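All protein chains but one are shown at their positions in the complex.
Should a chain be cited, it is by its letter among A and B, assigned in written order, with residues numbered from 1 in that chain.
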Amino acid sequence: MPERTVLLALALAAVSGLLGLLFPRRSPWGQRLTTLVAVAAGSLGLAGVAHYWQRGDSEAIVYPWNLLPGAEFHVLVDGLSAVFLVPIFAVFLLGSIYGLGYWRQAEYPDSGRKLRVFYGFLAAGMAVVVVARNAILFIFGWEVMALSAFFLVATEDERADVRAAGWLYLVATHTATLSLFATFMLFRAASGSYDLVPIATGAATPAMLNSIFGLALLGFGIKAGIMPLHVWLPTSHAMAPSHVSAIMSGVIIKMGVYGLVRMSSLLPLTVEWGVIVLGLGAISAVLGVAFAIGQQDLKRLLAYSSIENIGIVFLGLGLAMLGRSLERPDLVVLGLAGALLHVVNHSFFKSMLFLAAGSVIHATHTRDIDLLGGLSKRMRWTALAFVIGAVAICGLPPLNGFVSEFVIYLGLFGTLGADHHALVSAVAFGAPVLAFVGALAVACFVRAYGVVFLGVPRTAPASHAHESPPSILFALAVLALGCMALGLYPPLAVLPLGQAVQAWAPDIADATADLERLVPWQPLSTLALSLAAGLAAVGTLLWTQLGRSRVHESVTWGCGYQGGTPRIQYTSSSFGEMLVGLFSWALRPRIHLPFIKQLFPQESYFRSHVPDPVLDEAVVPGLYWSANLLAWFRVFQQGSIHLYLTYIFAALLVLLLIPQ
Amino acid sequence: MHDPINTAIQIVVVLLLPPLLQGVIGKTKALFAGRMGPPFLQQYYDLFKLFQKDSVFSTTTTWIFRAGPVVALVTAFVAALFIPMGSPRSAVSFVGDPIVLAYVLGLSRFFTTSAALDTGSPFEGMGAAREVTFACLAEPALFLGLLVIANLTGSLQLDTMLGTVTDHWSTEGASLALVLTGWSIVLLAENCRIPFDDPNTHLELTMIHEVMVLDHSGPAFGMILYGASMKLLIFSALVVRLLIPLTGQGPWLDWPLFIAGALVVAVLVGVMESSMARLRLTHVPALLISACMLSAFGFVLLMR
Partner (left out) sequence: MFELFDVALILAVALNFVFLGVSRTRAVINAVALQGALIGTFILFVQPDVGLRGILLALVTIALKGRIIPTFLLHAMREADIQHEVEPVVGFIPSLLLGGVGTALAIAFSNTLPLTSEHAHLLLVPASFSTVWTGFLLLTTRRQAIMQVLGYLVLENGIYLFGLLLLEAMPFLVEMGVLLDVFTGVFVMGIIVHHINVEFDSISTAYLRNLKE
């Protein structure tokens, strides 16, 4: 039974960090043991998932759990859980190995052990979320995950900016939890129990269902980082250690997606919800990547790009929801399979990009891309990993990002020609939106890759960079291979995705067969393989041919100007200037121009940056405003015990007087 | 590969026709300027000469710089195989191939612009930035057009789409005319023709595509030129097949018809280049957004 394997794996993950506490602070053996256990836990978990896909013999494990009325230890692996378990265990495993080189106990004696304890808890919490079939157990796992993530973000808590990022994250995650409490309470009112089982059509009023869905969208949307609810995401991703950022971006935000996917499988869906999710997805995708183009901090850039990718996932999910409410199994299959495949793909390439970014930070001690440059000569393998991740995240063939976007495209085009509803015809506009996002992503990642790795080093740290240790490169290599495997041979994904879709929409006769029929898996694979082979063949042909003619080396042609310095290169700001200008209505870039007063002006400088307008101009002023408003209640808090006793008495009186 | 004859013809046409299109454009422009102009076959000579030459590489560059031209050429060739040209079936075809077409060209963009940044030259950085920016606006226009055609033909396979779309000119001509206009603008933008970019200008500050490839020389430059010509063929083919139906009389009539159509497109591009000036760079996005609007308008008309 896969459940036992998964439970064992998550228990191992949870204790992995605790074992490290048994060793003294200075000893490297604690970290080694922790990593060993983490690798065992990750492999065991992945083996459990593989076993499930092969046999499909899952069986619920149920134990009574008298924590709260309605609570029950109820665990079941189904197709959906299996798909989400893959990134959880894979990224946890690789992140732990990466930590051996990136967060060595010898270098970080104070924070290292704490980090690994919570890293293990985080993985265990997420695994509980994914397999839980009882709302209380779900919330329990959710909180373990949310709080461990807080401690992980705040790993370097001696720094004020890290603490601020941690607090921001904590506020956001608690808002999400509050919303989920309300969701599940309403859910119980509608379904009669905390068990996560579908609500029958007609069992609850539309108003009730709308509020359940709205609250779930708010709670899970905050965790997923969908566009106006993303305020916590960029800062905490940037401030956390890179392997923590990798698991946050690759896996934690996917828990929000999982929650919404699970919840939407339990409720009778309406067309409007599908369109809302789709619309949110479109907004997130476009604005997420637009913000990414405006960033100069490499990890903030990657964080905004996660918002974009969550947007793409929501496009697919919205489509699936639409398909189910319209009883169009083809839209369900294509939308959900595309969304889930993108979840897995994104967890691979985004984790890889964060780990590669960590490798760069490890070598240069800066996250500012305008201070870097020319790293691909000094960090060849990191650069190679980054370019693979960049091609994959732009959704370009022959790598995996293309496959999931392709499936979502097929679904979006599938809405054509069916005149169900006025809104549905508007959904087809998702296809050009996705094309726009794809092109913007190319701009974003060419900019990031080009400015960080290509050209000549802009500053001393960049010119003295060195390649990272093997443990870092190993993690990058495994993820790169994952991206290539799913890109070159996508039929691998058919069975897991088919089972997941089947679990989400049991009314479809045979989701796997539908998926096989609707998507040209084999041609996609042939295309990717022949493209890769063609590139390799022509490349080899040309450069062996060149070997026979003469190759000269020279400096870059400066169009006649030979006094160039590294600083003359195009910077990230100049590269993104036109696109930031096109989006200036949303990005609100801050531009500090020099003001020249006299002839022969003094040395001056120009700065521009793109802050987050939702945080700076809506959330923070809104919180100040509400704090001022609520300050009025201070009059009740006078510090006098007598007054408080009076309050209690008054409250009792009121309760007694309320008519039964 | 259902039809070996047509597949073979398509491969030959994709390999041989593109440089001629450039020759026709050059000749047309020369005629307008009252010159003799270079011969029609000029680009064949150029390519031949470039592939004989030595190469010069900047010491700044890495493998990306050498990969750029290879990717540009291979992707253009692969993409061209998806386009139905003078036969009802294209050489490679499956459901969703228009998406593949766009993304394969996206791969080419990724590597050519990265290769430009690899040199560390500010001019090439500028060109790369412009290339990716304008592509962001051209891509939705292409897809909005696809939306219209997919909706009319009920298919998402380029050869079926373009094979049957011409039947709808009598009923939904307005929408198709809008898509045709939108795609023509995309053709000019993607191939860096006037009014977006002047391939013959001599000021690096105003260029887009040419400035990106300043540092490429010899065979690498030849591959870039060849790939760019193939891209012109791809977009010409889209426009030609949107407008002209095949006769259905077999390859011996259809292929010459298609080639004539592609050459006419080349002549029209030449006329366009002779009769108008480049747009100011800041106005380029407006034109591309207009192309999107036109195609979107075409789609909205269908939904009416």
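Throughout what follows, a residue touches a chain if its C-beta (ideal position, glycine included) is under 8 Å from a C-beta of that chain, and two chains touch if they have at least 3 such contacts.
Since we're looking at a predicted model, the values are computed, not measured.
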item: Selected residue (touches chain absent from view) among B:P39, B:G154 or B:G173; value: B:G173
item: Among B:A30, B:I259 or B:I289, residue touching the chain not depicted; value: B:I289
item: Residues in subunit B touching the chain absent from view; value: 170, 173-174, 177-178, 181, 283, 285-287, 289-290, 293-294, 296-297, 300-301, 303-304
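In this section, only the chains that are shown with their structure count from here on.
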item: Gap in Å, rounded to a whole number, between the CA centres of subunit B and subunit A; value: 36
item: Contacting residues of subunit B [partner subunit A, same complex]; value: 52-62, 64, 66-67, 69-71, 73-75, 77-78, 92, 94-96, 99-100, 102-104, 106-107, 109-110, 113-114, 117-126, 128-130, 132-133, 135-140, 142-144, 146-147, 150-151, 154, 156, 204, 214-215, 218-220, 223, 285, 292, 296, 299, 303
item: Touching residues (chain side subunit A, partner subunit B) in the complex; value: 373-374, 376-377, 383, 387, 390-391, 394-397, 402, 405-406, 409-410, 413, 416-417, 425, 428-429, 431-436, 438-440, 442-443, 445-447, 449-451, 454-456, 519-520, 523-524, 527, 530-531, 534-535, 538-539, 542-543, 545-546, 549-559, 564, 566, 568-570, 574-579, 582
